[in-house]
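One chain of protein is taken out of this complex; the other chains stay put.
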Amino acid sequence: MTAVTDQKNPTPGAQAIQIDGLRVSFGDFVAIPHLTFIARYGEVHGVIGPNGAGKTTMMDVITGKTKPKKGTVRLDGSIDLLGLDEPTIALAGVGRKFQKPSVFEALSVRENLEIALRLKPRSILAELRNWSDRRRVARVGEVLNEIGLSAQADLSAGVLAHGQKQWLEIGMLLMQRPKLLMLDEPVAGMTDEETSHTADLVRRLRSPERAVLVIEHDMAFVEEIADRVTVLHEGNPIFEGRMEDARQDAQVRAVYLGR
Amino acid sequence: MLPIRQFFARFFIPLVLVIAASLPANSQDRTAILAEICSGDFAAQQSALGQLASAGVEHGEAGANWARAIVDAFEGRDLRCGDGIAVIDGNAGPIMAETLEPTIGVDPEGLDAPSVNLRLRAVASSANAVLRLYTEAEAAERLSAASYIDRRREAATATNIGAALELETDPDVRAVLTTLRASLLLSDADPTNRIGAIEAIAEDATLRNRTTIAEAIKSETDAAVIASGETALASIDRTLAIGQVLATLYAGASYASVLFLAALGLAIIFGLMGVINLAQGELIMVGAYAAWFTQEAIRYALPGLLDYYLIIAIPVSFLAAALVGLIMEVLVIRRLYDRPLMTLLATWAISILLINTVRVTIGSQNLEFHQPGYVAGGFPIIGDFIMTSNRLFAIAIAVLAFIAVVVLLRKSLFGMNVRAVTQNRSMAGAVGIDTRRTDMMAFALGSGLAGLAGLALSPLYNVNPGMGTGFIVDSFMVVVLGGVGSLIGAIIAALGIGQINVIIEPIYGAVAAKVFVLLMVIVFIQWRPEGLFAPKGRR
């Protein structure tokens, strides 16, 4: 079912996602005029910027939800994502957590995790047979521990608290083992306690064969987790580097911090 | 209108006669004609009758009256001829044939009646009928005369029929005379005249005239006339084709108007609340029944205003449907906003309730609607295309409603609220817009528009409890095609679907039209799931 299968193991520091000359517009409105962006393996990369900076649009393009007018998006330096549909992009190794927690509420926590793991072969029929595969069962147990929901494994996901749902969703992403993991405002609406638990989880997501992209408004949270930040303004990157440098940057202060 | 002809006949004609009688030229003509008719020579008598028949051409009604008196007398054998004198010896006593005044010193006893054979009698009857065209006050009499001439053409010429046609006001008589004159012209002995006739007839491009020319050139031998006839036919065909296209477009536009009104309401509600109102068709029915009730109430209370019931019903139909919509919204729909699929079932249940309530209380027969003059006739435009007033009424209602809705949505506070809630419900709620109230008002508005659709179609289609069911599918197709929340999209989609229906229906039948529309929409959704004119943006 897929044209894209797993590639060779990535090396840390290599380019996980490479965006070149990207232009996205909706009717007359240009959301992203010309964007060039790179995220590398082994790093947690924060993307910040005021509302309308094009952060979510960028994610939409990478996951295939929005088709750009111009530009290229490459995964692993070789796979052109623009021609592919959402499921194929996901199977190529792009995972995404949405702003709103989206878990399958009528399924149990365990089933939510099970559904997220795609073993080979990945045709739908084979998938249904694979469901009881021992590797899957073991992996589900591991992730349940990791996200701290072992006790709730057999509850409906619908009854979980808001924070627990967010963690479950991160757990589902862990099951997917994506090469590029994108989190859209993972701590929005969380209590301080939940935020610090989430920060722990995100730090644990960092791995040499994975690039993590975090969109967030919460400066403190980004500073805590990100190795590198990019500041977007009206679809243009105006800063890239370490968070503490970003705070000093005059342009960044002007458009974002110094509001 | 007091028949002017009658008025003239009573008061002016005697006066004119006196004046006319004293005119020497006229007097000379009359003397010559009377001499001919008294001559006893068949050819001369025939020529005289011909001249008499054409008396109305030059001398109008006055001349025709005189001529008719002579022809009547000749036919009834009351005419007496002497040497240079002619007298009519009727029941009212002898009168001079030239002046129609009582005779002085002339004794009709010694004079002879000119001979009348069968052929002359036929010419005389025909001449009499021609003259009746000029002199009769009643349209029915003139119509009977015209149809008599159509059978007995002895005294009829293109000229005397043409002159009568110019004076004629009654459409039925005009129609007969027009054809008659055309066929008289076409049987003229001179080919040049026949060509002229063809050209004259071709100026009025109707199917009837096309048939007349086609018939004429079938038996024609002169090449030039045939060529001219074929050119004329081609030109008529072009005009007829244009008329046909316009008539189809016009019929399509009127169906589209009804569709547009229903779909506009559907689209506003769907855009705002994500709800498809399956009872929209029944709200159309409510609008039509409200129009009927208005008519009955006026008939009972103010019969003089009956002709204006369609105008008075505009607010009534709108408000009646809007009220039903309002009740629906408050009692049922508002509980279901986050469950659009359940709303389908609920609105369907309401439609069943409405249909059966009407069926039980009023009955399931078609309602009788009074047709006021302003929706009965039409304006001939080109070829056989008549812009009928009942369709014009539907189009006018749609245009007015469209303008009103545009103004309402663009300029009013309510319209701003509707647009705000459509775009972002929670944000609109957060900035203090009463979304519940907005929903309620918009639902009533959408329902009221369906009510107007019901009013607009009442002079066009049958009105009965089940009338709405056919509309919901087409209306929804308009919403899908036009895109939610786009007024222009709704117009273009309604026109498109309306036109497809009327274009395909006569050729392949109504079913084919529906199949085609459905397939088109399914294919269309493949290409643009958001509709033709959906506002672009991030979704």
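Labels A and B are assigned to the chains in the order they are written; within every chain, residues are numbered from 1.
The rule is short, and it goes like this: a residue touches a chain if its C-beta (ideal position, glycine included) is under 8 Å from a C-beta of that chain, and two chains touch if they have at least 3 such contacts.
FYI, contacts and distances are computed from a predicted model.
Enquirer: Can you work out the missing subunit's protein name as recorded in UniProt? Choose among "Acetyl-CoA acetyltransferase", "Glycerol-3-phosphate dehydrogenase", "Amino acid/amide ABC transporter membrane protein 2, HAAT family" or "ATP synthase gamma chain".
Expert: "Amino acid/amide ABC transporter membrane protein 2, HAAT family"
Enquirer: For the chain that's not shown, point to the residue among B:Arg77, B:Arg119 or B:Arg335 touching it.
Expert: B:Arg335
Enquirer: Please identify which residue in A:Val159, A:Ala220 or A:Ala254 touches the non-displayed chain.
Expert: A:Val159
Enquirer: Touching the left-out chain: which of A:Leu22, A:Leu35 or A:Ala116?
Expert: A:Ala116
Enquirer: Which listed residue (B:Ala32, B:Leu207 or B:Ile522) would be found touching the missing chain in the intact complex?
Expert: The one listed residue touching the chain not shown is B:Ile522.
Enquirer: Taking the full complex into account, what residues of chain B touch the chain not shown?
Expert: For chain B, the residues touching the absent chain are 270, 274-276, 332, 335-336, 338-346, 348-350, 352-353, 355-356, 360, 469, 473, 476-477, 480, 509-511, 514-515, 518, 521-522, 525-526, 529.
Enquirer: State which residues belonging to chain A touch the missing partner chain.
Expert: Given the touch definition above, chain A has residues 1, 63, 85-88, 90-91, 95-96, 98, 100, 102-107, 111, 114-116, 118, 122, 124, 127-128, 131, 156, 158-159, 172, 176 touching the missing chain.
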